[in-house]
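Excluded from the complex is one protein chain; the other protein chains are retained at their positions.
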Amino acid sequence: MARIGVFVCHCGENISATVDCDRVAENASGLPGVVHSVDYKYMCSDPGQTLIKEAIKEHKLTGVVVAACSPRMHEPTFRKACAEAGLNPFLCEMANVREHCSWVHEKTESTTQKAKDVVRLLVEKVKRNEALQPIKVPVTKKAVVIGGGVAGIQASLDIANGGHQVLLVEREPSIGGHMSQLSETFPTLDCSQCILTPRMVEVAQHPNITLWSYSEVIGLDGFIGNFTVKIRKKAKSIDEHLCTGCGLCTQKCPVRKIPSEFEQGLGTRPAIYTPFPQAVPNKPVIDKLNCTYYLKGRCKLCERVCPTQAIRFDQPDEIVEVQAGAIVLATGYDIKRTDFFPEYGYGKYKDVIDGLQFERLASASGPTGGMIRRPSDGQIPKNIVFVACAGSRDPAKGIEYCSKICCMYTAKHAMLYKHKVHDGTPYVFYMDIRAAGKDYDEFTRRAIEVDRTKYIRGRVSRIYEKEGKLVVVGADTLLGGQKVEIEADMVVLATASVANPGSEELAQIVHVSYDRYKFFAEAHPKLKPVETNTAGIFLAGACQAPKDIPESVSAASGAAAKVLGLFANDELTREPLVAVVNRMAPPLFSTCIGCFLCQPVCPYNAIEREEFKTRDGKLLKAVARINPGLCQGCGTCVALCRSKSIDLYGYSNKQIYTEVSALLDEALV
Amino acid sequence: MKIGFYPGCSVDGGSREYKESCRALAKAYGIELESVPDWNCCGASAAHNLNRELALALPARILSLAEKAGMTDLLVPCAACYNRLMLTQHELMKDETLRKNISEVTGLEFKGTCSILNVVHWIQKWILPELPEKIKKPFDYKVACYYGCLLVRPHKVLKFDRPEDPQSLDEVMKLIGATPVDWAFKTECCGAGLSVSKTDVVADLSGKIVRDAVYRQADALIVACPMCHSNLDMRRREINGYLKQNVSLPVIYVTQAIGLALGIDRKELGLHRHFVPVNLPEKAEATK
Partner (left out) sequence: MSHHEPLIRDSLSGKVLMNTEVKAERCYQCGKCSAGCPVVDQMDIPPSQLLRLLQTEIPSNDEKILRSHTIWLCLNCEMCIGRCPMEVDIPPMMDFLRSESIRRKMVNPKAGNIIAFHRSFLESIRYTGRLFELGLVLSYKSKTFHLFQDAGLAPEMIAKGKLGFIPERIKKVADMKRIFSRTLKKGVQS
């Protein structure tokens, strides 16, 4: 005979302001099988949990229903409490009366009624729960870090220094990411390359780190502690063991006018190239889309000049599978290009550039050797306008969020400009100066007070070219919306930070969720900022939301700490919510008819064939068997099984039907 | 071939050369422009400045009459009328109560079945297909295509071309042999709404447009709106006063420019009615 306890939580006022918790508890006490029912202000607090534990002992409960928040929030909390009181944790269920009731409905009678209904159906379900035992699985103590920008570098180094193997996978020919393109960094104005390149070298030399550049993750199977990562190593068309990185091929390559990705199109590169002199690995790749040999079948000049015969035109892409226990996503961000702004010139004015292009102009290693020269004619701009919030905080353009880094880098740009062009005037159009961070506000004040940048609070309506000048039409809202027209020599748009192209595809490959802007979603915005909803996959840096360098590095170290924590275990316990094919005594063995239709639909390749044979090896029957280590409990096979031989622990057909029946208020099964 | 035609008051009156050139083009293509029977004024800016219902009822009557006459395509050459008609159709189609109320006011049923074409739509749909073989004398000039406000804004309702740096007129001009200049005042307002009541403002706004077209070395301004035309053409004296120079840049309707390329008589296109004489520089004429 079932003895169920119901515990209704007020969640402060989160639930009780809308749902009448007293009446929900009172109503539950009258349900068949319920022997105890109470409500309490904070059920997840220590006294709240004690309430549950004592009730389990006192009333000899065989099942518990906690009516509170989403199971994603506190199911582990309450299941642990039950276990501590000697009740199998899988005999505890949560009725979500917060996200499903109080947060989404007005305070009305029907909201309370809905809460009562939700409790009723979970009471019916829990009566049919079975005591389950957790599954134990081993852990592969190797991490794959995807993305070799500053976040990926930091995460890799932290995990490697913790004593574990790391495979760092980078899409481009070199690691370094956007940070390697920056000139100087706020708020200290230290040279970006000077602080980053030593860490890049450290990655290359670390005994625990394997670096695969020019490679992409194309598949992922398995689960926490036991992932199989499929990686495409794109053909670099060189033998990396023979290549010494002497650079002769890149000097001799006759194709020289390809816009350099690293220089943001402000400089050029040959078809066989390393993105920049400090690249890691410092060995070239051949860009097949632009190489004359690949296009026309002749040239091979690089092959002739290579002193070590390292060129391999026939090298194929290689697809490799790697075992790993944890994944860190560190794929970074991108920025909107100037052609996103029709009113600012549709990307047709050469001297309207974006923030990353300005970084290259200001960089000592950039195309102008660090001189601020405008792209159209190489002149030094005397009037320069910086436009903040170019695309950010702009719902009309589909980007509602603040890109977070632009206020600071715009102040930095104005400063760098003034340090290099003493007689020039920098203007900044801004909406708000968002400079929250250590030494950040002081920094922007310096741009205004010391470097005398003209900050104008207002948005720019349009930019047009007139007699070699760019006329910037804006307004000064602090002067009541007065129109301001500046004839500028160059304009820098602080364009919005957006998710990296390809982030959506990658999210689908690795099964992590992402937000509507295609940034990867964290498991909890406050308490699980570096975890994803997929156990064992962690986030580092700006792939999760726009972040500056300090924040990206912090997140990366956070993700590395999570990986190291995971790797501290030799085996993991998993929830036993897996599918199972029934078994019975011979000669039937199972109701499974062995059609194996379930096999191809399983997304996790968890379904195997099991054969029953006589002693002399004659096949009696072949049936499906589900590997509990691989099964993720998605239930696809359950729905598909024609002979209804598969069921899901914790969500059995019987449990679900009972819930539905209870909801429909029909005669209970 | 017959299509519906709503000239509107300006095109029927002070800007009659626009109507004349539309009709001349239609004639050259064997198209009959059939006027909406007993059409009335759309109310222009006066109505919506003073009263919303009136501003909806006047265009609603026109559209209802056109529907009644069985017109599916309705050419509205005046950009201002086009804008009012489109906005009315949009408002009435999204709000059933409003539609009922306005029908009650006009005493006519409104179904929203008319496809309202601006002059560029019309050209794209009816004139372009046979254009290349009909050209007698390529319009080999540098032109600044001026779209103004009402042809492209509000984009959410009109959904025509792109609202910043539009291209449709430029594309049409290229097809008749012209070279459109890339200029900065394509969609800046000429001040038409205040043409009579605040002439100083108009001289200022229209002056900036003319000045930029001259600076880009255009031989002519191409327009598709009688309001823009009268400001840039008839108000040239005030504009010249504002610019402190005499600018002889002619302002030509898109239909007139195509007409010239087709070899239609200048008078038939109404070019003699312009205040700023249409004296295009002589070119070595390549007759096709």
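We call the chains A and B, going by the order they appear; numbering starts again at 1 in every chain.
Operating definition for what follows: contacts are C-beta pairs under 8 Å (C-beta built on N, C-alpha and C of every residue); 3 or more make two chains touch, one makes a residue touch a chain.
For clarity, every value in this text was computed on a predicted model and none was experimentally measured.
**Q** Please pick, from A:Lys57, A:Lys483 or A:Lys644, the residue that touches the omitted chain in the full complex.
**A** A:Lys483
**Q** Of B:Cys189, B:Ala203, B:Ile252 or B:Val278, which sits in contact with the chain we cannot see?
**A** B:Cys189
**Q** Who touches the missing chain here, B:Arg23, B:His48, B:Arg99 or B:Lys186?
**A** Touches the omitted chain: B:His48.
**Q** Quick one: which of A:Arg3, A:Lys252, A:Arg446 or A:Arg459 touches the chain that's been left out?
**A** A:Arg459
**Q** Which one touches the absent chain: A:Asp46, A:Glu106, A:Glu449 or A:Glu467?
**A** The one listed residue touching the chain not shown is A:Glu106.
**Q** Pick out the residues on chain B that sit against the missing chain.
**A** 9-10, 12-16, 38-41, 43-55, 57-58, 61, 104-107, 149-150, 153-155, 163-164, 187-189, 191-194, 196-199, 201, 205, 234, 237, 272-275
**Q** On chain A, what residues meet the omitted chain?
**A** On the chain A side, contact with the omitted chain comes from 106, 343, 389, 393-397, 431, 457-462, 473-477, 480-484.
Throughout what follows, only the chains that are shown with their structure count from here on.
**Q** Just curious, how far off is chain B from chain A if you go by their C-alpha centres, in Å?
**A** The separation of the two C-alpha centroids amounts to 51 Å.
**Q** For the complex, give me every residue of chain A touching chain B.
**A** 342-343, 346, 348, 462, 464-467, 471
**Q** Can you tell me which positions in chain B touch chain A when the two form their complex?
**A** 162-165, 182, 184, 212, 215
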